[in-house]
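First, the structure itself, so that you have it in front of you.
Missing here is one protein chain; the remaining ones are kept as they sit in the complex.
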């Protein structure tokens, strides 16, 4: 039992996994810098960079002024001059303040120099709703960046993936926007043991979280868990066996895994928590209908946030965000189509 | 013949139509202000505001510092204090520099005040590629704003619509992002006579630019003309009769007109010039498959910009942007599916 | 242009021999006592919410204004009713203190009621924003309070826009914006003040310099000794006030406000103060680690209530028992009790809370409403 406890204590949550990834990469790559507000002395608003300034020094870990555009732009300049940079947005919502530097300066640098310049910068930050954060502490604004060529976009849902994708992102050589789901940061139920040895999770590879034969849920982030719950409900209450695909990486997207699943289920519901219009759920639906129309026995549905901001009061927040009930309902609709 | 010439001279191009709209609204609503870089003394980089500072005074038409965030934010504040504001982005590409003020301050004001505050602000600017403007003078970045709840998004393709939609937008009471197609500004071939009397074109109403029975092109902006050309090619060379829908307004979207057309043609190609991933073309495809799946006899295809920036050199620009050839090819694909 | 008082803040102009008096010297005894009362109101609001939060009755983050009340109270006391303010996260009491001189219970005053604010804090439908956005993000168009987003410094452009509209209309209001010292590093701070300076708009930016921006000390946010020095880049006045002294804050802000109202344009008023607790209540424990306890003790040493009390005693406005009747100062939220406050202060807050408790939650369907004006 002592051993069991011992094992129990080495389980790492999502936040710890990220912190480990950064620590290991900082040790591995002495040209890696960390930039962000309150990431040094404080160790980050959530503690993702806890202990890193102490360990690696103030010349590697910078407490930046409240200047998101400068954070991104300085990261780009440092990258131009040989550094790899992690640039933290204290909440991903504030990325809008550095927007131009991201989409016009950073994303395009490789393209406009015909490949001369690489920009190994990971812009990361806590994201997502369900926590009562209201309009400016709940956003999933990944679609803006999926729509801005030159950026990779990633969103892990497990500690293992958080660590592995962070390492892969920091080694990728391209700018990556990295969405961390803050509601998962300290969620004990998903804590897990992580490999002792160095590992990465490749960008552009989806994970099947549940196998099923009747319909496919395609999702990422917070909604992986909602879809898994919905799949249980569908199975127990309706005998419908749903597959759940966690895409993990939006750009590049592992379409193969989606089409393979559809080859089996012929029915799909795409779930994410961004506003519906021009969101990534719609993109997946469009790709499926463009490229795998013949596999569809039912309309590919979306369950997303309504086209509203995320309101504060709980009943309102639940009303606008996807939840298990809405996902079950959509599952039933496509299954019974 | 003198009369014919007379008539000829009252044809207005797209730019003149916009200028007229602004002039008439300035006269009609003394609380309307114009803000932008070089819009007063110079009359605007393209001349959309030509003569308006002279006519209405420096207290109505402001030459702003090169500060897009301030332009938008000042517009919001003025709106909060009773004004209606047109805020010009010298090129719509520079809207990224005022991004936060648009999506977080302006778009949400009505929502977060439970309807207390209205923000009648039209952010407008020259947009679109095909003119050799390269990465930062060619953008169609409307999807960012379609994905940001609280904004209406409009894109006229004719002088009549430019004037009518501008007037409607300025009277709408909501923030509107208004995409002007700069390649159309002085295009003589689309100049047209405009009604003497005051008129508006309602936001959220599509126009059918060509009737057809075999397939539907759904598009807007520059690509309305490419689709019309493609339709001619399809008809003359392949006997395929395409309908062309110009949606004109993206948010709100006139889905009815699209579904009605699909009820007839059962085949659709959506064309726009933004990057494909998470663009508005994908949104239309997703809505069609979500809501009108049964009407589809072929996969709804997209012809869009590649997921790249817009490069400068002409061969490259043509390679990445949609053109008549690509549209014809897609039309053939769905027609022959 | 008045000299930047960065150098002269400790050198009040003499009031003898017909030389101009400082604005605070013109305040009546009643007004001085009212200022004192406002400090109690602000402090009580804060400590009460800390307690309510600890009892688990509140959601969201509480950004305590403890020890910064002189800035909140002193900067808005001299405003005209129709002047505009744009409070930021640490300024909650400002919502009900605006135009409080016209009577906290006067339905026509240009400020919000404690009921509205408590309903907002309790996330209830009685909030003017119907609990759609959180805590300090309320406001009121009709009461001339600009709503903030979370994006720091993000309302200064709107403040300039409000001022522009007033100027066009020939209305002589002043707009006060509030920002932490860290927030002055934002790009829109520059864009908005630059524009206001070019157009000589009556926008006064009060910088609450509490030495820390979350976990980052001021010297990593701002390269100059005084944050007010940022004003020099715009050729506008920069004032430095002792943020613990409600009268000094009042003086400096009034100087800036009169400068603005006279058509001379914007200015910056830095109020030097100190954040008593963590950045937000979630940060209290960590803040105890990243800040030197000595620095904290020192920073809290001049409690604005104590400073004001001393002044009132010196002026002879507080005497005998009254001088020490309600000692709210130099006590943490956990130590101070209702008895340390005038009963009408506690009563006012109780009324607000009662309203909030009885106010229903907004209906779920409201989540889908008011995206657009119909």
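Note that the chains take the letters A, B and C in the order they are written out, and that residue 1 is the start of every chain.
Please note the rule applied: a contact is a pair of C-beta atoms (placed from the backbone, for glycine too) under 8 Å apart; a residue touches a chain by one contact, two chains touch by 3 or more.
Please read these numbers as outputs of a predicted model, since none were measured by experiment.
Q: The chain left out here touches which displayed chains?
A: A, B, C
Q: One chain isn't shown here. Among A:15, A:33, A:86 or A:269, which residue touches it?
A: Residue touching the chain left out of view: A:33.
Q: Given that one chain is not shown, which residue among C:224, C:330 or C:350 touches it?
A: Touches the omitted chain: C:224.
Q: Tell me where the left-out chain touches chain A, residue by residue.
A: Residue positions of chain A that touch the missing chain: 33, 59-60, 64-65, 67, 69-70, 72-83, 100-101, 104-105, 108-118, 149-150, 152, 172-174.
Q: Could you pull out which residues of chain B are in touch with the chain that's been left out?
A: 37-38, 41-43, 45, 63-67, 69-70, 90-91, 93-94, 96-97, 132-137, 306-309, 311-320
Q: Which chain C residues would touch the chain omitted from the figure, given the whole complex?
A: 185-191, 194-195, 197-198, 219-225, 229-236, 265
We take it that only the chains that are shown with their structure count from here on.
Q: Quick one: which chain's Cα centre is the longest way from chain B's?
A: Most distant chain from chain B: C.
Q: Taking each chain's centre as the mean of its C-alpha atoms, which one lies nearest the mean of all protein C-alpha atoms here?
A: The chain sitting closest to the overall C-alpha centre is A.
Q: CA centre of chain A versus CA centre of chain B: separation in Å?
A: Inter-chain centre distance comes to 32 Å.
Q: If you average the CA atoms of chain A and of chain C, how many Å lie between those two points?
A: Each chain's C-alpha centroid was found; their separation is 38 Å.
Q: Could you list which residues of chain B touch at least two other chains?
A: Where chain B meets two or more other chains at a single residue, that happens at 100, 104, 108, 111-112, 149-150.
Q: Going by the touch rule set out above, which residues of chain C reach two or more other chains?
A: 130, 132-133, 137, 149-151, 187, 366, 371
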